[in-house]
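Note that one protein chain of the assembly has been removed; the remaining protein chains are unaltered in position.
Chains here go by letter, A, B and C, matching the order in which they are written, and residues are numbered from 1 within each.
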Amino acid sequence: MSTGIANTAARPTRPPSRTGSRGAGTRIPLIVTAVLLVAMFTVGSLRYDGFFSTQVVLNLLIDNAFLLVVAVGATFVILTGGIDLSVGSVVALSTMITASLVQHQGWSLGAAVPLVLAIGAAGGALMGWIIHTFEIQPFIVTLAGMFLARGLCYTISTESITIDDPTTVGIAQARLYGPGGLFVSVSVIIALVVLLIAFVVLHHTRFGRGVYALGGNETSARLMGLPVGSTKVAVYAISGLCSALGGVLMTFYMLSGYALHAMGMELDAIAATVIGGTLLTGGSGFVLGTALGVLVLGTIQTVINFQGTLSSWWTRIVIGGLLLVFIVLQRLMTGRRASTD
Amino acid sequence: MTTPSTPAGPAGAAGADPGERRPVLEATGIRKQFPGVLALDRVGLRLYPGEVHALMGENGAGKSTLIKVLTGVQPADDGTLVVDGRPRTFADPLQAQQAGISTVYQEVNLCPNISVAENILIGREPRRFGLVHWSALKRRAAELLTELDLDLDVSSPLGSHSLAVQQLVAIVRAVDLSAKVLVLDEPTSSLDREEVAQLFTLVRRLRDRGVAILFVTHFLDQVFELCDRVTILRNGRLEGEYPIGELTPVTLVQRMIGGELATLDELSEKAQEEAAERVAGEPFLTARQLGRAGSVEPYDLDIHAGEVIGLAGLLGSGRTEAARLLFGADTADSGRVTVEGRTAALRTPRHAIAHKIAFCSENRKAEGVFGELTIRENVILALQAARGWTRPLSRAKQDELTRRWIEALDIRPADPEAQLRNLSGGNQQKVLLARWLLTEPRLLILDEPTRGIDVGAKAEIQKLVARLAADGTAVLFVSAELEEVLRLSHRVAVLRDHRMVATLVNDDGVTPDRILATIATGADS
Amino acid sequence: MTNRPAVTARGPMTRRLAGHRLLWPSLVLIALLLGNLAFTHDFFAVRIRDGHLYGSLVDILQYGAPLTLVALGMTMVIATRGIDLSVGSTVAIAGALACEHIATSSDPGGATTVLTAVAVALGVAVVLGLCNGLLVARLGVQPIVATLILMVAGRGVAQLITDGQIITVNSDKYHMIGGGHLLTFPFAVLLAAVLVALTALVTRRSALGLLIESVGGNPAAGRLTGIRAAGLLTLVYVFSALCAAVAGLMISSNVNAADGNNAGLWIELDAILAVVIGGTALTGGRFSLGGTVLGAMIIQTLSTTVYTLGVPPETTLVFKAFVVIAVCLVQSPVFRAKMPRRRKAAAPRSDTTADAAGRQQEARA
Partner (left out) sequence: ACSTEAPDSGKAGKGGSDGKITLGFAQVGAESGWRTANTKSVQDAAKKAGITLKFSDAQQKQENQIKAIRTFIQQKVDVIAFSPVVESGWDTVLKEAKDAGIPVILTDRAVDSKDTSLYKTFLGSDFVKEGRSAGEWLAKEYADEEGPVNIVELQGTTGSAPANDRRAGFAEIVEKDDKFKVVASQTGDFTRAKGKEVMQAFLKSHKDIDVLYAHNDDMALGAIQAIEEAGKKPGEDIKIISIDGIKDAFVAMTEGKINVVVECNPLLGDQLMDLTKKVADGQSVPPRVETEEGVFTQDQAAEALPTRQY
């Protein structure tokens, strides 16, 4: 079988250009999204008085801290090719449990929050376990989870529960001031920390790489000897945990627990993730993209609020329109055409 | 041989001196029933440390199933497995790996979305402070790749590499595990002789270290070159276990198929005789300066009706990519194609299909099969797509066509309604061939059409190609197996480094060595 | 060649297995209906009142009709690996357009008015479907975001049409679509049945169904096989929008009013659920129209059950959650295999995992 030809001579050298562009290719959508976000912000600043200020950017973070945390959790699940529809309801349930424990049962916040986080993580893990063990589509299992969590909210109370516990109020209203009177809330810090942790976990731990592998091809991941089952359970647990934490942040934001909080937030979270460049089929995407996605949604909202002349229906149409423009530009600028023709 | 279900019979005792040594892996009485198919019927297998053991059998004989059952991918219905003297059952591949059995499964089972380095080392990445140590990871992966003499950008995503490269990466991954048993299920199916040689060096090294290697292949010469003993399966049953010295290629094939195999030699003679006459006349298709930046440099090619053109080259030389341009699977960014004298824009596969060009991709798993659909549906799909959805083939017609091709290619199971993903690898390949043959193309582009196909069927397919050419179909034939290319082709186009360096008329003077020399020097000497 | 007999024995068996696919959804539906019977003894009673059928079962069919239609369109979209979130908005837009047209016309009761109203609604639905199709098939936007755009904006459009009001119409002809009767049968049920039957006929008698399943099953292979994926994708999104529009007409005509904000709210979730319960996987490929119909009926029966049992609204969702999960578990072959009685059948497990993941793999290639 030996050919008598020197390996090095015959070995094809690949054109280097190809390698270079492919490596960067995965990051292009992220850059494009960021550029478009800046562009959108610039247009807003030109159009509206008071838009061009650092505090507006910070408000974007203050107002979307909980969504960011929830979307980060959703990103883990989506990266494995799954989906978690329960996040919005779990957020609501967490606000409800926190509020009722603190307000009605007289628990301290320090005791209530860990319990809520544990419940969220356990609920997520349970869903992940069902999905994995019985091979049921994640859509249905998490839809049932969505029903269950929302239903449990109602069984706790159909009324909203106001929190006036001083610690909670204190944390909620605490403002961390920076130079120039700029401020952020505690939630913003928490959300950014979560984002950072998620980034490190996804890109620098075995578990995180397993998440990508699982999303790339589940059968292969199994055959490669990766712990597919526990990874799956873990991503849903993380999603549950993030939702619960998002719920806690929302409790701070609203200082109340309410069964109708976070209605439809699962769609916002999924949309933010997908706008941020993560593929719904799994295996490809960045958690930083998700953060950009959240900011895109938030900026659209801010633009609408600054406009201030839109009727209810025009509000919706314009949100849809801005989203459309954004998505289409994003598509055209990343330059990838559909694989179909 | 007469008592196939007891591997400890006379054949085993006469092995390549397993002697008193204890088998590192011993399976007995393995049974595996799929709905409607008894894939394994009381099969046994013994592997001794330091041997290379071939597992042979026709397509669908049960080789892959046996491997999956042994490594915990699928549970067995019955049977025992003893590893290192301890009875074991593996619930998943991870447990098998932990017990020292490392496996390369048939088809590439890696994750295309993550980098080459990670595919090699995922699950056991080097870590620092609990975090993945990226630079060490890349360094280690690159080191491992050099063992197979591969020089890749290890941080590029695996999916951007050709199937052959992916197959090598899968092997590298498996070898790295400090395994006692290494199982290779058709690892050489898309490799060139160059890579095969490298793989064999590696395998021998491992064998000398005392690793037991189970090797599945359809290449007889590889078996005789490398293996010490052979276990043969036939139709899910154990045919027997033999030291390689007891067998000749002919007897091996006889045991596999339970009959005689017609020889192929007359084919090549014929091809060579006809070479000159086929090239005469107007070409069916001409390509002028057809190329694509970063993939193939512009090339010229004429293909005549009734002519078989082989593409030869080394791994990654651009054969696949050259062929894809002619089908519009990748869009060319330079050059011009004419079909029957008229300019044709082959921008998408549909354009090409409209010109009666067919293309059978080398990557059957990703670009070929529709696993959920039945054999019948897979077979008629290209024809149906060409007709459009409003003109469905009648069911009777579908059944008739499917049955015809099931018979012609001996596809098993012969049930048109069987789901494709349940077919063995070789049988899936046959279904793909049937799909395109059915469309009666004027130009048939076959990229590694005999990948994973057993000896018998390979001969059938080669004959079929020759017959098609005789009937006026032009064929572009890409194969890693040079002998096969030479046997069939009237002319051979040679690629090197993504460039077409020569087109040789396949007369008496063309030998594998001459082609290899052409590749090495970049020109026909 | 010794195992050939076993292979040939497979023919009739596969056919029986195909029948099995709908077995579990059917059993679930029957169980739910029987559960109702236990609480309301004349639950199955169907009488003739005012010359048409009257009874709980009839209600389930009638209210299930719009959901069935939406789910019908959704099935085709999901078979191509897509998802259509915009159906709820399309429902609202269609109802709003038709009612607006009738309410502002000089002859609200006239047949031509109603016919043009229907035509306008369906025409606009085609445009909406084309928009979705364009984004997905031509621009390659992920279906969930592509249709999210219309989901958000569409409801605004519906409200723009109705000016945020609920438009009441008084037109017996229009009421026919969703609330009328034909030969004692609810017209909506007949309409839905005809549309389902037509869809089944067209997809299965022509090659459409096969091509859709191929595109959904392995897009990369589909491209190389010469399937016109873009055309098919556009087609299914248009079809989905059309189905949603008909459902929208039914819903608005049933209550003689168009409600831009609430009509079809969250119907996309119910529809997807119906499709999934019916056995079509969200990963695309094989689809089952029969399963979808059963799924829609299960969901509608579940709602009716909630009313019949008098489950308080606060616990309704908890109840639904448990039923949904029970339905899924019963349908899951793995779960059934793991039930103590049938231990050894645990085999399919790894196969099914492999399948699902295998499909995902193909998607990416």
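Basically, a residue touches a chain if its C-beta (ideal position, glycine included) is under 8 Å from a C-beta of that chain, and two chains touch if they have at least 3 such contacts.
Because the structure is predicted, anything quoted here is derived from the model rather than measured.
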TODO: Using the contact definition given at the top, list the shown chains touched by the missing chain.
DONE: A, C
Task: Identified contact with the non-displayed chain, of C:L135, C:I251, C:L273 or C:V323 - done: C:I251
Open item on the list: In the whole complex, not just what's shown, which of A:A172, A:A198 or A:V235 touches the removed chain?
Closed with: A:A172
TODO: Using the definition of touch stated at the top, determine which of A:Y236, A:W313 or A:F326 touches the missing chain.
DONE: A:W313
Open item on the list: Take the complete complex as the reference. Which residues in subunit A touch the chain that isn't displayed?
Closed with: 48-50, 52-56, 59, 62-63, 66, 153-154, 158-162, 164, 169, 172-173, 180-182, 250, 253-256, 258-264, 301-302, 304-306, 308-313, 315-316
Open item on the list: Applying the definition given at the start, please give the residues of subunit C touching the unseen chain.
Closed with: 39-40, 43, 49-50, 54-56, 59, 63, 159, 163-166, 168, 179, 251, 254-257, 259, 261-263, 303-304, 306-308, 310, 312-314, 316
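Everything that follows uses one rule, which is that only the chains that are shown with their structure count from here on.
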Task: Chain contact topology (line, ring, star, complete or other) - done: complete
Open item on the list: Centroid from C-alpha atoms only, then distance subunit A to subunit C, rounded to Å. What do you get?
Closed with: 29
Open item on the list: So the centre of each chain is just the mean of its C-alpha atoms; given that, what is the distance between subunit B and subunit C in Å?
Closed with: 43
Open item on the list: Residues touching two or more other chains, restricted to subunit B: which are they?
Closed with: 73, 112-113, 348, 350
Task: Multi-partner residues of subunit C (each touching 2 or more other chains) - done: 220, 223, 228, 349, 354, 358, 361, 364
- [ ] State the interface residues of subunit B toward subunit C in the complex, per the touch definition above.
- [x] 35-38, 41, 73-75, 77, 112-113, 159, 235-237, 258, 327, 329, 348-350, 353, 359, 361, 363, 365-373, 377, 381-382, 384-393, 412-415, 417-418, 421, 435
Open item on the list: Give the list of subunit A residues in touch with subunit C in this complex.
Closed with: 81, 85, 130, 133-137, 139-141, 143-148, 150-152, 154-155, 158, 216-222, 267, 270-271, 274-275, 279-283, 311-321, 323-324, 327-328, 331-332, 336-341
- [ ] Can you check the complex and tell me which residues of subunit A touch subunit B?
- [x] 1-7, 9-15, 17-19, 21-23, 26, 200, 203-206, 209-210, 212-213, 215-217, 219-227, 283-284, 341
